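Left out: one protein chain. Kept in place: all the others.
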Amino acid sequence: MSNLKKDSLFAGSVKDAAAGGLVALALFGMMIGMQADVATGLGGQLGINYRWGAVAIAVVIVFAGRLLLNLFVWKSDKPVTRTVGSLLPKASSFSGLGRFATPVFLVLAVVLPFLLTYFLGTRGSRQYLDLAILVTTYVMLGWGLNIVVGLAGLLDLGYVAFYAVGAYSYALLAQYFGFSFWVCLPLAGILAAFWGIILGFPVLRLRGDYLAIVTLAFGEIIRVVLLNWYDFTGGPDGLSNIPRPSFFGLDFERGEGNFADFFGLEYNSIHRIIFLYYVILAMALVTNLVTMRLRKLPIGRAWEALREDEIACRSLGINTTNTKLTAFALGAMFGGFAGSFFATRQGFISPESFTFMESAVILAIVVLGGLGSQIGVVIAAVVMIGGFEFFRGLEEYRMLVFGLLMVVIMVWRPRGLISVRTPSISLSGKAKGISADLVQEGHG
Amino acid sequence: MDYFLQQLINGVTLGSIYGLIAIGYTMVYGIIGMINFAHGDIFMVGSFIALILIVAFGITSSLPIVLLILALIGVLIVSMALTSVWGWTVERIAYRPLRGSFRLAPLITAIGASIALQNFVQISQGARNKPLQPLIPGGFTLTEGGADGSGFIVQLSYSQILIIVVTTVLMIGFTMLINKTSLGRAQRACEQDRKMASLLGINVDRTISLTFVMGAALASVAGLMFLLYYGVIDFYIGFLAGVKAFTAAVLGGIGSLPGAMLGGLLIGLIETFWSGYFSVEYKDVAAFSILAIVLIFMPEGLLGKPEVEKV
């Protein structure tokens, strides 16, 4: 009897896997097996490179993968995932992870440059410091966008526009007026917030996906304008020679009166990198502190209430237009800060850095981390951006893996990694986290 | 006037292509209420499949005309079939597991699928532009320019005629399919109320899958048309064409098939006239601005049903 069952299980699995293999053959047969490319010797005409071996590998992988999954997971009485799952931390324990991870991440972030330089030397640590700066920039952007998407529930697919406004504000102010980074930083934030209000105002009536697509359109409009307004923005050539930030007036250059000289250190280019790292870390932490503080203020609660039910908000006397605009403006402001940091770190900016892909990546970090969760953003940024950079060796495949990873993580945990909402106020002093299944995602 | 006529012809051609893609957006949005972000990339895959077939079988303009037409029909059928598999797979992997869950999740997987598709094609087919010799050269010259070089030569190329004719035929057939068959009825039922439809014995998952398949098939037609018209494609054409086609779907009234076609035509015309009379650089700004304006002032579109807010 059980033998019969086993046979039918095996036969069924093979059949299913064969179907999967067939689909894979249809998908990949031409797209992988036949590459249309400009062949040499054909005078610029297209020729076909045949690569049947690669197709065979792809089909076999799909067939074998499905067969194994069928046998041991999907159709099996005792799925392996259950056994493995009991060894792995439970999904629900991620919420505990959030609380535990916060101080660890914080301490690690503060001592990171010293750890790196100590263990890897100044030369070896440079690339990791650069990566840390990059990750922290995305953490800050994620936190900024979290105000808009996570708290207020407004789906913004054009966040990169404010990043661009911040970057270009600093670059242009520095170029035309010679302002320093520290003067421009607040100006860039204010300008970005201003743009947030301008772009936010007309779209506030829209809901959900429509809001997303209009913000995407605005983001693209800003990019196309930056690309084509050659006289002002340098068009596709971008702006270069953007001044570097100073440490209370001390530059990070070789020579007298500069940072290294002042503190009696030997000049090393790593100083600037470390300094930049602390600048972005401080900026990100300020973003976080402000957001955490706002959540406990009436405005923050109004944002979350707006996400839960806009009509009920209006019936309680909340001016939803203003409430949405403040969320848009604040999110944009932090985006602007991050943008001017980006400009000063790179020393060069061009519209290419502000494509829709950036918005998608930032949104993905927020959603994958768990909407509204601050620590979730950190984890998602470390995993997505950090992990992403480690694939540098496989340059071409990174974005492919990135896209697939977005799909897989979302299917695995649609509510993101940290899917618990912490109440903003407690009567008893021991309020528990609220499961994300109860939390609305916003409609506008 | 002549210049205007030429722009009109070009606009209608471009609009037909947008319209074909827009149908995929509008149907999917109608039935499951999500923006299938990867649809533009399905269109791109479709045009690549057509390109590979054309190159592999050595289809060129030197073939006799009858043979050429037959060959193109063959290419169309094969690429529709293969692109449908892509559409089906994306739905199966990235959207179906998330049915009924959190609304943002399928949007993120859609963006992920879009990124993955683009980069898959970039890797498998190479990042360079793929130029194709014109397959259907020639056309009618509607007005001759003056002998002294004054006046404007208006041309209606054979490929433009082909695009407009194929689109019209497909549109008619497709509308009949939706209005007259039980599949179309099932689709409309799922649009209204998915749970009720499934209680009445409609296989909702299958209906949704078929919607994606049909959308992908039409997108692959658009892909072939794009290839014939422009003669060059790359892995990135899906994003812009996708956004514009989505604009078309919204402009026409999302969920409405004739609306998608009408919207496609309008977007094609607006883009062409904008490039013709104002500036080519800002043609995308024109399309995006229209998208924003329509959504803000007329979110139900031209032929769509207004959404009533229930208190």
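Lettered A and B in written order, each chain numbered from 1.
In this section, a residue touches a chain if its C-beta (ideal position, glycine included) is under 8 Å from a C-beta of that chain, and two chains touch if they have at least 3 such contacts.
Note that contacts and distances are computed from a predicted model.
Chosen from "Aldehyde dehydrogenase family protein", "Molybdopterin-dependent oxidoreductase", "Transglutaminase-like enzyme, putative cysteine protease" or "ABC transporter ATP-binding protein", the protein name that UniProt gives for the omitted chain reads "ABC transporter ATP-binding protein".
Of the listed residues A:R126, A:R301, A:R398 or A:R413, the one in contact with the hidden chain in the full complex is A:R301. Across the entire complex, the residue among A:V214, A:L227 or A:I318 in touch with the chain not shown is A:I318. Where chain A meets the missing chain, the touching residues are 290, 293-294, 297-299, 301-302, 304-305, 307-309, 311-320, 326, 421, 423-428, 430-432, 434-436, 438-440.
Note that in this section only the chains that are shown with their structure count from here on.
Rounded to whole angstrom units, the spacing between the C-alpha centres of chain A and chain B is 30. Contacts from chain A toward chain B in the complex involve residues 23, 26-27, 29-32, 34-38, 44-48, 155, 202-203, 205-206, 208-210, 212-214, 216-218, 220-221, 224-225, 227-228, 311, 356-357, 360, 363-364, 367-368, 371, 396-397, 399-400, 402-407, 410-411, 414-415, 441. Those residues of chain B that touch chain A in the shared complex are 29, 33-35, 45, 48-49, 51-53, 55-56, 82, 85-86, 89, 93-94, 97-98, 101-109, 111-126, 128, 130-133, 239, 243, 246-247, 250, 281-282, 284-285, 288-289, 291-292, 295-296, 299, 309, 311.
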